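Here the complex is missing a single protein chain, while all its other protein chains stay put.
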Amino acid sequence: MRVQIDGLNHTFQQRPPLRALDDIALDVESGEFVAMIGPSGCGKSTLLRLVAGLATPTQGMISLDDQPPQQIASEKRIAWMSQQVALLPWRTVRTNIALAQQINPQPKRRSRTVDDLLDLVGLREFEDAYPFTLSGGMQQRVALARTLALGADLWLMDEPFAALDQLTRDQLVVEVLEYWRKLHPTVLWVTHQIQEAVLLANRVLVMTPRPAHIYADVPVDLPYPRDDTSRDFQALVRQLRETIAAGMQFHHDAQNHIQNDGQIR
Amino acid sequence: MRVQIDGLNHTFQQRPPLRALDDIALDVESGEFVAMIGPSGCGKSTLLRLVAGLATPTQGMISLDDQPPQQIASEKRIAWMSQQVALLPWRTVRTNIALAQQINPQPKRRSRTVDDLLDLVGLREFEDAYPFTLSGGMQQRVALARTLALGADLWLMDEPFAALDQLTRDQLVVEVLEYWRKLHPTVLWVTHQIQEAVLLANRVLVMTPRPAHIYADVPVDLPYPRDDTSRDFQALVRQLRETIAAGMQFHHDAQNHIQNDGQIR
Amino acid sequence: QEDAPEEPAELTPFTFMAGYIPQANLPFVGVYVAKEMGYFEEEGLDVMIEHATGGGHLQLVTTGEVQVTTQDAAVLLQRVADPGLPLVSLALIGQRGQQAFAALADSGMETPADWAGHIVGYKGTPPPDLFALLDVFDLTEDDIELVDVGYDPRILTEGRVDVYPLFRSNEPDTIASWGYDITLWDAADYGVPTLGLTYVTSQQTLAEQPEALTGFLRAALRGIEYATENPDEAIEITLTYAGPEADPDHQRFMLESELQDAQSDFTEAYGVGWQTLEQWQSLADMLATYDITVPEDVESVFTTDMLAAIYDVDVDALEAEATATEESE
Amino acid sequence: MTLKITSKMTVKFDNNLLVTIALIVGLLALWEGIVTLQQIPVYIVPAPSRVLTTLFNNLGYFADALLVTVSEALIGLFIGTSVGVLLASLLSLRPNLERGIMTLAVFVKSTPLVAIAPLLTIWLGFGMAPKIILTALLTFFPVLVNVFSGLSRADVALLDTLRSWHASRWEIFWHVRMPGALPYLFAALKISGPLSLIGAVVAEWTGASQGIGKAMWLAYSNLNMPYLFAAIFILAFVGQFVYSITLWLERRFVFWQPVAEA
Partner (left out) sequence: MTLKITSKMTVKFDNNLLVTIALIVGLLALWEGIVTLQQIPVYIVPAPSRVLTTLFNNLGYFADALLVTVSEALIGLFIGTSVGVLLASLLSLRPNLERGIMTLAVFVKSTPLVAIAPLLTIWLGFGMAPKIILTALLTFFPVLVNVFSGLSRADVALLDTLRSWHASRWEIFWHVRMPGALPYLFAALKISGPLSLIGAVVAEWTGASQGIGKAMWLAYSNLNMPYLFAAIFILAFVGQFVYSITLWLERRFVFWQPVAEA
């Protein structure tokens, strides 16, 4: 699914108004895997919510396969994984995952069975456990399984691995990539881990601090599966680290400039 | 504050019973900074809760300065930061932090002012915001500030940086270390980031998968402030990564062994 | 008469609780008028008027919260017998019972004999006059269908019951005002002894405040006398209590009906409210016929001491006379 | 943690039962003492011993009456609860109806039903129907208000998740809102349970034919206080019973919220 965003601004209408997104423009080809990295509170989650059609932008255009997000959402082609694990507390691990498929039934070829997904996230043993008896990372893995269960054309993933250890993360990277290469959905993947971004994505977007603006759009032209010990990989990680730092600096200067002009934050 | 743990086991009494901690033994000198790394769901949070006196272990001994945890807790010398950000939704950022100090007043020399803490976590601008208007990372920073506000002798930190980007994390590492060197509390710091552990800790504990057992206790003898690009640092990171992998493997073998013996998981 | 006391500070506080809502029941009217006309003050009383919408007024009299209330004579007999309320009737205003049974005129029923096979209502417990009427016409309980109905005559006009129990001074006029003709049956018309409303006090109040009671009764009877002579004014006074909800014409009907019932040979002879053992005893006997517990000693249920003082009647002479008649028979 | 609490619960429960019994016995003893010492006449407040004697001597009478009243109360409660839950659900599924329906509900609820009870008798006769309707009218409101509150306060994160799946209103309602509103529903049932008894009793009070309400009305108009209080004892006991059942159901159905210790 192609994702096109242009002139997107979003301001939370509180006192004083809070500008979260600043003139975002983005064109993602169908089947691309785009990672987004940006400082805490810059507006990444806000952007994903807008793309998911969960909120309406203050200004600007979002189109998914030339349709508005609400349209695509109504066709049940979007999978959004929120930053907080939002599991239904009254459902077991298994029935939480099953519910996603039940509400959002997918053609056979796309969907994975619940058993399959339980194995994928390593929680087969806990299929009958209720969320409140799970650890933070286990809960997040259930949420991940639930999102993958949708077999959607567009995956909007908000820090899906934040609560996971490195090894589990590495395993899941493999699984996610495999599934992605099978379905070829478009992915927007928010993460704070540069390594993770470079392991997964075709492109890494570097965002400035709030209001989020796309500071850099770094292509990752490494073949899959990627080796994070390889020289190219390391180089890219280092480059990204610098880009991120530069983005912060740029933003900082711009902010000072704006502040001197007396404009709103 | 000295932390001594011996023969600690913890089993959740459900059907079937779930063994979370397996014979944990640990001796932490007063003022030590101990990082804990372990796979998702192994029992790290459970261990911290037990040390915080929030639950009673099934078996074994925990003593803090030769006292039971409940005693030390009642002297208000423990600061525990939970894995979920548990901010009071009806309080602003500022009053959330202030409440910790109000309920847990500290002698002057230990406490930092709320303003100071707001600056530390970079949320001065948001002091009057309510939690539900904050991003995930911002909420976590408020929780961090609130925990530091206690000026306690023992810090039990459950993945305090999980929702933060690398730069913010790096900044906060500096701040936390500075404050730690000023107060010299004992710290148990759960993280999934090896780099983070090595940047901060005197010792890194590597835990096995559930039931958590301390597989390795790796001293970090690098001088502060640490340079994560240095050769020694990198070497240690690599060593730890291997240790962690070995821990997994060891556990896996042991599990198979146990399973063949037909014992409970 | 006597001089009114100069200082109002000396007035004795006194509570009268009417046994129902404010309306032109004669014992109520007597008190309304007496209060309005200052008769109570003349007796040295500061009377507070309350109304009992529930059934708690008898309890309040026994505990002394209320000095005087009103009560149907038959009910009074029953309560004194069980649960043994220490109550005394000071005066019998209704010389004849208020209860009657009604059917819509176009039902075609003419005598209680026609009730057979019809639905007959009662309020709470089927009353003795009902059985008395049935007896007169050789019917039994089994010939009719008894249902418990509330105090709502619409039950009759809407056809939920065929025969409806009511108060002669009250519902007949209401039903008539809705455009229905009714046929009324009153047990008294068939020789059944019935009595109406009394002023009631407790034994204790009687023992402790005889003067106040006498004063109260004298004033109230004066009020009734006034109402007899000036019904228009009495209704006007009553209406200030009855509220705008009450219909003046209806109140007038009620007053007139009850004024009539307040007359009997005894009241002719001695004055309004007079009561005799003979009256009470025949009522008690009738109740006893229908397995209703009544006091052994009917004489203790009423007193003529106050009435005698007010009307200047020589009770001893009366008793002598009564004994003489008894002996001559 | 969970099971520990459960085992504690058993202990707590036994203790609690003892406490309850001790409390009741204590209160009755106190009452008996006061009535005896102060020589309060039976037609004002009867001694509990007298009340209990009356109760046991007329067990059949009261049992028959109770059966009628409890039937009316439970049927009324069932209808009231159903209507309350259905209305709350309707409001949750069609929020634009909120104002209208709540207005009507508050109207109904602000009307002292005793005032229209006679109309019900006129329309529906002397049987159980008008009592059931009155009970239902009395009990639907707490359920409506509480359940609607619960449905409205569903977890926003869960709502967002289901919205992201483009779940239908109904699915969101069924999978998120309703389970989340269960604690509110059970609170409402704890309120409505005793209310349903009162409802049936008061309905019988006005133009009744049978039941505890009629027994009370008769006892009251005959100033037969031992009977009146015997009926009150029965109601109090049944009220406890209904309440306990609700508690038990709540524990079974709202299982996912760990009950904290402090």
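A few remarks follow.
Going by the order they are written in, the chains are A, B, C and D; count residues from 1 in each one.
In this section, contacts are C-beta pairs under 8 Å (C-beta built on N, C-alpha and C of every residue); 3 or more make two chains touch, one makes a residue touch a chain.
Keep in mind that this is a model prediction, so the values were computed, not measured.
Listed by residue number, the positions of subunit C touching the unshown chain are 20-23, 48, 50-56, 59-60, 63, 65, 151-154, 158, 174, 178, 242-247, 250. Mapped onto subunit B, contacts with the missing chain fall at residues 49, 52-54, 73-76, 78-80, 82, 84, 86, 88-90, 99-100, 103-104, 130-133, 150.
Touching the omitted chain from subunit D are residues 15-17, 19-20, 23-24, 44-45, 96, 98-100, 102-104, 106-107, 109-112, 114-116, 118-119, 122, 141-142, 145-146, 149, 152-154, 156, 159-160, 163, 169, 172, 183-184, 186-187, 190-191, 194-195, 197-198, 201-202, 205, 213, 216, 220, 228, 231-232, 235-236, 238-240, 243, 257-260, 262.
As a working rule, only the chains that are shown with their structure count from here on.
If you average the CA atoms of subunit C and of subunit D, the two centres end up 41 Å from each other.
Look at where the CA atoms of subunit B average out and do the same for subunit D: the two points lie 49 Å apart. Contacts with at least two other chains are made by residues 84, 133 of subunit A.
For subunit D, the set of residues that touch two or more other chains comprises 2.
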